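Just one protein chain is left out here, and the rest sit where they should.
Moving on to chain A:
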Amino acid sequence: MYVAVKGGGRAISAAHAWLDETRRGDPSLPELTVAQIEQQMGLAVDRVMAEGSCHDRFLAALAIKQAKGDLIEAAFLLRAYRTTLVRFGASEPVETSAMRLRRRISATYKDLPGGQVLGPTFDYTHRLLDFALAAEGVERDAAPQAGTPVAAVPRVTEMLAREGLMQREPLDDTEPGDLTRQPLAFPAARPVRLQNLARGDEGFLLALGYSTQRGYGSNHPFVGEIRVGHVGVEFTPPELGFAIDIGEVAITECQMVNQFKGSRTEPAQFTRGYGLVFGHGERRAMGMALVDRALRAQELGEDITAPAQDAEFVLYHSDNIEATGFVEHLKLPHYVDFQSELENLRTIRRSAVAAGAAPGAVTEGAAQTASAEAAE
């Protein structure tokens, strides 16, 4: 007699051994070092830091190595590690106007105080495969150096605000919510929304931001400013009572400038969409800024008609760690619920036949019910 296969424990161990072997690849080739990943796959490291919501280049690079380059899996490893760390406090807000800039561009002004700084960018590169990269060990020329480092420069949106053309964000000293400590609740305040978006899936943010440009909740945006660089992080230990500098983090900030026609209480002016992410991540910061602005629809009295404006829809589905786990749980066994559906279908078919109906007639509806609920 056939009996269901046992020995899941041995199968798991063997599968993991195989995974480890494929991760290493051909042993005759040199093994990638974590330092190589951290240095040469920097943008992947930045994405994993952002979605793993943990600023640690070494750990992110290690996670990428362990995950065979699967960035969502790597972000998952980083988050699962992060959850075990003691959280001893929150930093002071970072001052992005004092950022040590690597890149700063504005699409709203041709020239402006501080100037346009292209920095290390793919923009304006021709996307032609560089076969020279296939040859290893070739010396590359060093990039030319600017004479003086870029000093702190004012924000574009601040210049607009001084003219009264940009809506001021109200100062708010209340402690912002923290999604890593408290569950999401609605209505979700903007700090919580921004935190959710900052660690949200880059592809999801990109697609939703894109959808607003294509007319789903349209709100014609301009890139007021994108800046990439390092900011100091300050922390106030309770026993000291004053802030001390505890280091620097690399971040990308995007301020989108959007139209606003005004309301009964407010004059016509520009409004802001805001994106701030770990590392160098312009696509992600821009997507975040577009979605942030779309989510302000209610506050600004706009019609809510598009997915990107629906806070529940956006915030509950932006997290790729949550999404990937739940989608992939479909691989787990479902014998029990499937068996109950089987018996249910058979009962319905039997009662339909007993009632004299054609066996196919009623079961179609039941099949729909079954398939609609099969995903648990």
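Throughout what follows, a contact is a pair of C-beta atoms (placed from the backbone, for glycine too) under 8 Å apart; a residue touches a chain by one contact, two chains touch by 3 or more; residues count from 1.
The rule is simple: contacts and distances are computed from a predicted model.
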Protein name (UniProt record) of the chain left out of view, among "Sodium/solute symporter family protein", "Acyl-CoA desaturase", "Alpha-D-ribose 1-methylphosphonate 5-phosphate C-P lyase" or "(2Fe-2S)-binding protein": "Alpha-D-ribose 1-methylphosphonate 5-phosphate C-P lyase"
Option touching the unshown chain, where A:183, A:215, A:238 or A:356 are the choices: A:183
Contacting the left-out chain in the complete assembly, out of A:21, A:95, A:266 or A:343: A:343
Chain A residues touching the omitted chain (full complex): 1-4, 6-9, 11-12, 76-77, 79-80, 82-84, 86, 180-187, 312, 316, 321-329, 332-337, 339-344, 347-348, 351-352, 355, 362, 365-366, 369-370, 372-373, 376
